[in-house]
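The complex appears here minus one protein chain, its other protein chains still in place.
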Amino acid sequence: MLYALCFLLFTIGLYCAVTKKNMVKIVIGIMVMEYAVNLFLIMLGYRMGGVAPIIGRSDLESGLGGFVSKSVDPLPQALVLTAIVISLGSLALMISICVRTYEKYGTFDITQIRRLKG
Amino acid sequence: MSVPLPVFVAIPLVTAFLLPVFAKRGKAVATVLANLATISLLVLAIGSIGQSRVYEVGRWSIPLGINLVLDGLSSLLLLAISVVSSAAMFFSIRYMEQYTARAKYLSLFLLMVAGMNGVVLSGDIFNLFVFLEIASLASYALVGFGCGHEELEASFKYMVLGSIGSIFILFAVALVYGNTGSLNMAYISEAIQSNGLNPGLTFALGLFIVGFGLKAALVPFHAWLPDAHPSAPAPISAMLSGILIKTLGVYALARVVFNIFGISLATGWLLLTFGIVGMLVGAFMAFGQWDLKRLLAYSSISQVGYVMLGIGLGGLIIAKDGNLAWASLAILGGLFHLLNHAVYKSLLFLTSGSIQMSTGTRQLREMGGLAEKLPVTRAACTVASAAIAGIPPFSGFWSKLILVIASVQAGYYWVAAIIVFVSLCTLIMYLKVQRYVFLGELPENLQEITENRGSMLVAMVSLACLCVLMGLLLTPGLRASIFAPAVKVLVDGVSYSANVIGM
Amino acid sequence: MKGMTIIVKTISSWVKVLIFLFGIYIILFGHLTPGGGFAGGVILASSYVLLMLAFGREFAEKTLSVPFASKLDCVGALLFAAVALCGLLYGAAGFFWNFIHQKYLMGTDYEFNLVSAGTIPLSNIAIGLKVGASLFLVILTLSMCCKDFKPGSTENEKE
Partner (left out) sequence: MAVFYILLLFMIIAAIIAVETDNLLSSVICVGAIGFGGSLIFLFLRAPDIAITQIVVEVLGLIILIRATISRDRTFITGDREFFGMVVSVVIIFVIFLAGMKVFETLPAFGTPIFATVGDSASQAYITEGMQKTGAANLVASVILDFRAYDTLGEAAVLFTSIIGATVILRKKAKKLPEEPDQ
């Protein structure tokens, strides 16, 4: 059920990116999709009643067994860290294209930015 | 000579990191460094033909770490990338004099090359996504490099569709991880073979097809290509049309469909349909264009259709348990066409850049009679047009012939008919280019123009020579070392995992 | 952009130092506690962004000029690539090999020390430098573009 809500967030983003005609709104839609995917990845690695994948001194002293049976999955967290930075990079590039386009055309409305046919 | 595989990524990446330091002074140094990087990649790519290796990054055995896989298909793509990128890089020495920010241009160019090499070599599905993002982001920025109205509009459109494609791919990666618990392609493939496809994995496959289809501009997803490719500077158009859509789209799709999920009847038909629809739509749309580069861009859609047709037909025959010899022939046709198209389409875009730099226009109606003024460009353009239209001694003829033979042998006569028909359309299209650009009356305002000199000529002439000689790649010795391993990778399908884990 | 009132300026000049130190802490202890190169780098960048918002763009540019930031960006990326390439010194299979840990520190009793984990802290520092410089650069360029901006007046550049 939580997965489904997460997918709903994804679809809202997709809807925004596909149907809106304001450039910034399109960017926002893409950002929402990225949040949803990141959240989905982290959820995949969650363990009920788990602990963060960081080993403390007490864990080491009492043997790693307790930690191993409770830790959540560190791999999706590493992937999401990468994905967050990638999305920040593409956000920066996208916003600079938007700003520059606004400077040229004086509007964010993509129906008025139509020099190219097709 | 066997170099460690990460060198293919490290050389362009480190050079790209180094170049912006030369921003103010030393533009010449930056240019020389960038050219050295692409040429050394070319040498390494030629040296790696026929090898197959696995490299474990950080000495972590899979699945702990990431592995890089060099097999026949990867080395074919590496060769194509390095040939096109060194020609385009050499061409841009003179061509990019029209633009500012030279060092940043070179840096972005090399980042794009690094991204493509990373995609081709990667054996890990998430790593493939990361490098795909590098190449895509660099190409979004390069499409908008001119900062004019059209460039920015095309760049935004490309970036939105490309980002949606990337997110679909990431979502598919997440689903695959959730269902198999692994990110390594070989392990995923193994898990799918032992547990079978469940609805989650099928949905992930669908997302992969849409995502890579957006990158490859397969027909329902092609809306960005006719805007983005003409708007970029000519060497970048050559890179985008020549190699980027094939690496990020066709290669990645073929790898995922054939080697990870395993080809099935439905995916075989789907790829074949993508190919045929792309061929027809691209050819018809190209007829009506009066903008030279836009015509070339639509023609790219049609030519990528040929590649998809070859691969899809081969997959279909494999899925139907047909004769494997025919399947390999169809895939050979597709891959040979991929290599051919990389060479002649980039040559055509380079000649269009040369024409645009001389005349200052891209509109076919405003040109004419340039044959005397631009003799070398004309010769190169004629060679490339003959090759793309499939006139016998040139390379395009052989790949189309192989595709026709394969489809006739496998009993798909209608496919063969479509191939011949689209080939005729292509011929007419390029006759139109020849007629309006090089023949006819020379307009008043173009009396003074002269042929471009220097690096642009060298790049065009060397690609034209390659274009003439490409037919030789089908001689048995070269074919066995270049194409046979690549075809074998796709025909073997999911035994990829056993090969990689065993290597 | 001239900057904000004196209250904001005074507070932010104090807070800026704290944020900067916090960023350095996050980077250095990335292998022991939550955080790491990316988070720390972004925090470093945000300390400069705070300076820019409070004092105006010119002041921030004076503290960290654009060419210098772009050099730092390149240096950070090169350092990270160098960490990767250093592994190659120990044989052709050593790309990204954690040579310090595997060769020198393995088996010694050094857990939870700052110098544990071999190349990981080095990579964290390189990435922190890179991320901080590049994000500061992005915001600076974006605000430079906004400076002489008048809505509707598209420039008459010859295309």
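Chains: A, B and C, in written order; residue numbering restarts at 1 for each.
In the analysis below, contacts are C-beta pairs under 8 Å (C-beta built on N, C-alpha and C of every residue); 3 or more make two chains touch, one makes a residue touch a chain.
Quantities reported herein were computed from a predicted structural model and do not represent experimental measurements.
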Chains still shown that are in contact with the chain withheld from the display: A, B, C
Which of B:V21, B:A138 or B:A186 contacts the chain that the document leaves out: B:A138
Subunit B residues that touch the omitted chain in the full complex: 6, 13, 16-17, 20, 27, 57-58, 60, 63-66, 94, 97-102, 104-105, 107-108, 111, 114-115, 118, 126-127, 130-131, 133-134, 137-138, 140-141, 144-148, 152, 155, 175, 177-184, 191, 198-201, 203, 206
Touch list for subunit A against the chain that is not drawn: 1-16, 18-22, 24-25, 27-29, 31-32, 35, 38-39, 42-48, 50-56, 60, 64, 67-68, 71-75, 77-82, 84-86, 88-93, 95-100, 102, 107-109, 111
Where the missing chain touches subunit C, by residue: 26, 30-39, 42-43, 45-46, 49, 53, 70, 73, 76-77, 80-81, 84, 95-96, 98, 101, 105-106, 110-112, 116-120, 123-124, 127, 130-131, 134-135, 137-139, 141-146, 149, 151, 157, 159
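Simple rule for what comes next: only the chains that are shown with their structure count from here on.
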Graph class of chain-chain contacts, one of line, ring, star, complete, other: complete
A-C compared against B-C, more contacting pairs: B-C
Inter-centroid spacing, subunit B versus subunit A (mean Cα positions, whole Å): 29
Geometric centre distance via CA averages, subunit C-subunit A, whole Å: 21
Whole-Å separation of chain centres (CA-atom averages), subunit B against subunit C: 35
Multi-partner residues of subunit B (at least 2 other chains): 148-149
Subunit A residues counted as touching two or more neighbouring chains: 100, 104-105
Contact set on subunit C toward subunit B in their complex: 67, 70-71, 73-74, 77-78, 81, 84-85, 87-88, 92-98, 102, 159
Complex contact set, residues of subunit B against subunit A: 126, 130, 133, 137, 140-141, 144, 147-150, 152-156, 159-160, 163-164, 166-167, 170-171, 173-174, 177-178, 183, 223, 226-227, 231
Interface residues, subunit A side, partner subunit C - complex: 52, 54, 57, 60, 81, 84-85, 88, 92, 95-96, 99-100, 103-106
